[in-house]
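This is the structure I have questions about; it appears just below.
Shown here: the complex without one of its protein chains, the others still in place.
So, chain A:
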């Protein structure tokens, strides 16, 4: 019923997300493979082609699993393998104070609060469990629709506004 992009869930995707331990394993594995392959890919493929392939792959895989909104700065492993951009308030440090008594979203009543799910799943995770307590920086809106994988490989997603870093470095 809801017309929110945030509330879309592909059939079967919740089954995967309720196994966050396996998902974080897949994440860690594919991250190290990509880090190994990327320097080679970068040398042989045109940058625009690589970007397109990456964006397409993310839209398909993360789109299916996480209803990825292509923010371009993925923090899934720090948020219980649950996409925070599915929160209609775009919280990166949730949940808000509007969660309903049944654990559903203030804005989309038929959708479970993604941050309630995120905290539950984070508690089940091993490698990255507990990272949900990290203070996440503001979203870089300029990265919208770009490839989060490429941004991570290039270190783009780790860049912070320089004012923000003044306290992080202390």
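FYI, a residue touches a chain if its C-beta (ideal position, glycine included) is under 8 Å from a C-beta of that chain, and two chains touch if they have at least 3 such contacts; residues count from 1.
To be clear about the criterion, contacts and distances are computed from a predicted model.
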From "3-isopropylmalate dehydratase large subunit", "Urea ABC transporter ATP-binding protein UrtD", "Methylenetetrahydrofolate reductase" or "Phosphoribosylformylglycinamidine synthase subunit PurQ", the hidden chain's UniProt protein name: "Methylenetetrahydrofolate reductase"
Contacting the left-out chain in the complete assembly, out of A:90, A:124 or A:159: A:90
Where the missing chain touches chain A, by residue: 88-103, 106-107, 113, 116, 119-120, 133, 135-139, 141, 161-164, 166-167
